[in-house]
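A single protein chain has been omitted; all remaining protein chains appear in their positions.
Labels run A, B and C following the written order; every chain starts at residue 1.
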Amino acid sequence: MDHVVAALAGLFVFAGLYLLLSRALIRMLLGLTLLGNGVNLVILSAGRLGRIVPPIAPGDAKVPLAGAANPLPQALILTAIVIGFAMFAFLLVLAYRAYQSLEADDTDRMRLAEPPDRPQPPMSY
Amino acid sequence: MNTLIFRTVAPLLTAVMLVFSVFVLLRGHNEPGGGFIGGLIAASALAIYGMAMGAEAARHALRVHPIAVAGFGLALAGLAGMLSLAFDLPFMTGLWAMFEIDRVEVAISTPMVFDIGVYLVVFGTIAAVALALEADEGAG
Amino acid sequence: MPGVMQDVATHPLDWLVILPVVLSLIGAALLLMLREAREAQYWLALALVAVVLATDLALVLRVSEIGPVSMTMGRWLPPFGISFTADIASAVFALAAAGVTLAVLVYLRHDMPDRARRDGAYPLVLLLLAGVSGAFLTGDLFNLYVWFEVMLISSFGLMVLGGRSIQLDGAVKYGFLNFLATTIFLLALGLLYGTLGTLNMADIIARAAQAEPAVMASIAALLLLAFGMKAAAFPVNAWLPASYHAPPAAISALMAGLLTKVGVYALLRVLAMLLPASREVLDPILMAVAVATLILGPLGAIAETNLRRALGFLVIGGIGASLAGLAIGDEAGLAGAATYVLHAMLTITALYLLAGLIETITGEMDTRRMGGLYAAASLPSALFFVLMLAVSGVPPFLGFWPKLLLVEGGIEAWRAGAGGWALAAWIAVLANALLTLIAGSRLWAHIFWRPGHEDATTEAPNADLKRLDRAGLWLGLGSTGVLTAAVLLLGLWPEPLLGFGKAAAAALLHPADYIAATGLEGAAP
Partner (left out) sequence: MEARPDIAVALVVLLPFVAAALFPLVHRLVGDVAGWVAALVPLAGFAALWPLVGSVSDGVPVRVAWPWAPSWGLELSFLVDGLSLTFALTIAGVGALVLLYSGAYLKGHRQGLFLGFLLAFMGAMQGLVLADNLVALYLFWELTSVASFLLIGFDHTRQAARRAAIQALVVTGIGGLCLLAAGVTIRAVTGSWDLSAAGSLAGEAYPLLVGLVLAAAFTKSAQVPFHFWLPNAMEAPTPVSAYLHSATMVQGGVYLVARMTPHLGGEPIWNTTLMAFGGATLLWGAVMALRQTDLKQMLAQTTLASLGLLMLLLGAGTELAITGAVLYFLAHALYKAGLFLVVGAIDHGTGTRDITALGGLRDHMTVTFIGTIMASAAMLGLPPLLGFFAKEEMYAALALGQVQPLVALAALVLGNALLGAIGLAVLIKPFMGEVLPTPIRPHEAPMAMLAGPLVLGALGIVAGLMPAQLGELLAAPATSAVLGDAVDTHLKLGVDLMGWPFWLSVATWGLAAAAYLRLDAGRALLRRLDGKLGWSFDRGFDAVYFGLVRLAGRVTRLLHHGRLELYLLVVFAMLAVAAIGPLWAMGGLPAWPRTADLRFYEWGVVALAVAGIVTVVLARSRLFAILALGVQGLAVALLYLLVGAPDLGFTQFMVETLSVVILALVMTRLDLDAADGRPFEDWARDGGVALLGGIAVTGLLWAVLDRPLDLRLSDFFNAHAAPVAHGRNVVNVILVDFRGLDTLGEISVVMTAGIAILALIRSARRRPTVADPKPAAQRRRKATA
């Protein structure tokens, strides 16, 4: 199962990268989400997968049941999901603002900071 | 969205969601849940209120700016960790105090306070952003 | 509880390792609660950063007295809890970061658009400081990722303060590329955990040596990519010149002074100390990257006519120098890298602040339309001249000593039979110095010596210059001047700098003390 999820993670990464290269900010954001999911799945499967049983000590037991899933990757992914979401939200609003200001969602047309007609360096002392 | 039904139901829905969010927060230590999800639910509640009554009304209902709530949450979480300084313990050492109220054991602990801080930060931040977006919508 | 928690009481001074972070975070939170009282916000922020600075100073003193200081959070035994472990490199970098932040805060007082102040400039500055301090001080790799993100998101906030269109474009490039860098870091972390089963740095040192070398090398390469992006190493440095000139000058100064340096620090920490075997595998790549970065950085500075963009390329050149030190990898090389980071923090911040003043005086960002500052503004001229020399590595300024160490490391590695790469390293360091000098002297000639605009036909003095107001003189020039004075004094009396470099390099090469301080010596093989 680990290997299948690993392959799925690769698929996520592929799709994420592909969309990130699409030049359209909204598509890039979709790509970012996919890439984030892919990376989370990488962490999950790198921590080896369990099945169904969560790492929660049931009712009166002191420890989780045998065969419970590995809790550490879950905690790491939780942190990563939240952080990723915060970043996603920021970049989304940024894209929105950029669209408003620059009238472009195509990164090819957003060239204010590095305008295409940059001057040649002056040939003088 | 500002239908009469929605305006009537929204405060109720908000109240229910807020209570549920606190429940999710508190049970987090033993069952799935916790500060983050709780905060998200609470923020959604306020966002729904804002949609129904207007962002200004929602902010008014909260009295303080939501981002200040987030700040308070972060300060709370940080200070909960600092408490252990007084006991010659490292940062964020869990300190537990057990009480028995009505034969139910109630635990007050710094991890819990910390989780409340998480709840407040998530609530405050998401609510602030949501209200700002709603206000922006209204203004735009 | 034995085997679970530490039984010894925590020394109060151990708290020094975590306080810079916690104080900054809580401080930012307080500032946010005070959001309407902007004047109080400023003074509180200033006081907080001063306290953080004092804490860092105490930490440096403590580390130089007893060696690495460590604290594992929650009283859990390492590696189960998160450790903060500061060796001399961490402590000194954290100190420099706080010092730079303080200088920038003073500068901000006079030069900050009012709306940026309303949008939370001060809390963001504190959060940035928290992220940077956390990154320097943490002893846990996943925790490092978290502080990277804190740093990143606060720099996003700072980047868009004021919201001019050019900032938005810069922020889009900055945002996507940097967030990708941390995502790659996260990816590498997942794989690292999946291989070693641990995240604690001291623990990694012992376990990485026994892991499958090929897998470790690939993971190290991913980390190199992620940190290389953060550090702005060629060829993944495009975000830096695309964005650093967009926000207000003081913000550029803060970011230029801190962010890329954290990337270099992470590279030093992870590749030199945690994964030395993998670093050796990656050495040729590292060296090629370093040489390319060393050369291409100052070339960009020569080509640019936007002053702050040109400075951005100088930042990149400096990154190349640090990478060269890492690639050389012996004591002198690592000491060169560590001292270079310190030098760049001070010098680059001062240069950006000065660029802000120059923009105020000339009302221009384009060097072709500046001119005449030498006659009109003698103090900024003097500061720029010193900083230009310092960044080119001309003695007796701070930048010289790292360069000396790097050349020394390169020549020694070359003599020891490290082959052509070490030769390339020190030649590239020298070529970088020359190109930087050319870039610097061009800027000097165009901005200061030339009486007027690029196309002006007369030698009449530039009539468009404005005078600095009192605040600009005292706060702006003052903060820049203090940083420049540090650049000069540390250059004249290099013992503290070189002593630090030697100690930092030794700590990276021989991590026994670090492991012991974390409390894991028993876990080592």
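Assume a contact is a pair of C-beta atoms (placed from the backbone, for glycine too) under 8 Å apart; a residue touches a chain by one contact, two chains touch by 3 or more.
Just so it is clear, the structure is predicted and the values come from calculations on it, not from any experiment.
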Study note, to complete from the structure: Result, missing-chain neighbours among shown chains, is A, B, C
**Study point:** Residue of C:L13, C:A221 or C:A288 touching the missing chain in the full complex
**Key:** C:A221
Check your understanding: Residues on subunit A that touch the omitted chain in the whole complex?
Key -> 1-24, 26-27, 29-30, 33-34, 37-38, 40-42, 44-58, 61-64, 68-72, 74-79, 81-83, 85-90, 92-97, 99-101, 103, 105-108, 110-111, 113-116, 118, 120-121, 123-125
Point to revise | Residue numbers in subunit B that touch the chain omitted from display | key: 28-37, 40-41, 67, 70-71, 73-74, 77-78, 81, 91-92, 94, 96, 107, 109, 111-112, 114-115, 117-118, 121-122, 124-126, 128-129, 132-133, 136, 139-140
Revision key, fill the gap. Logged for subunit C, residues touching the omitted partner chain are 1, 4-5, 25, 28-29, 32, 73-74, 76, 79-82, 84, 115, 118-120, 123-124, 127, 130-131, 134, 140, 142-143, 146-147, 149-150, 153-154, 156-157, 160-163, 165, 172-173, 176-177, 180, 184, 187, 191, 194-199, 207, 212-215, 217-222, 224-225, 229, 235-236, 238-239, 241-242, 278, 281-282, 296, 299-300, 302-304, 313, 374, 389, 394-396, 400, 403-404, 407-408, 411-412, 415, 426, 430, 433-434, 437-438, 441-442, 445, 448-451, 459, 493-495, 498-499, 502
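FYI, only the chains that are shown with their structure count from here on.
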Review point. Distance-wise, how many Å sit between the C-alpha centres of subunit A and subunit B, to the nearest whole number?
Key: 26
Exercise for review: Round to the nearest whole Å and give the separation of the Cα centres of subunit B and subunit C.
Suggested key: 36
Revision key, fill the gap. Going by residue number, subunit C touches two or more other chains at none
Exercise for review: Would you give the residues of subunit B that are in contact with at least 2 other chains, written as numbers and ranges?
Suggested key: none
Revision key, fill the gap. Within their complex, subunit B touches subunit A through residues 30-32, 36, 129
Review point. How about subunit A: which of its residues touch subunit B in the complex?
Key: 54, 56, 78, 82, 89, 93
Check your understanding: Touching subunit C in the complex: which residues of subunit A?
Key -> 20, 25, 28, 32, 35-36, 39, 42-43, 45-48, 72-73, 76, 79-80, 83-84, 86-87, 90-91, 94-95, 97-98, 101-102, 107, 110-114, 118-119, 121-122, 124-125
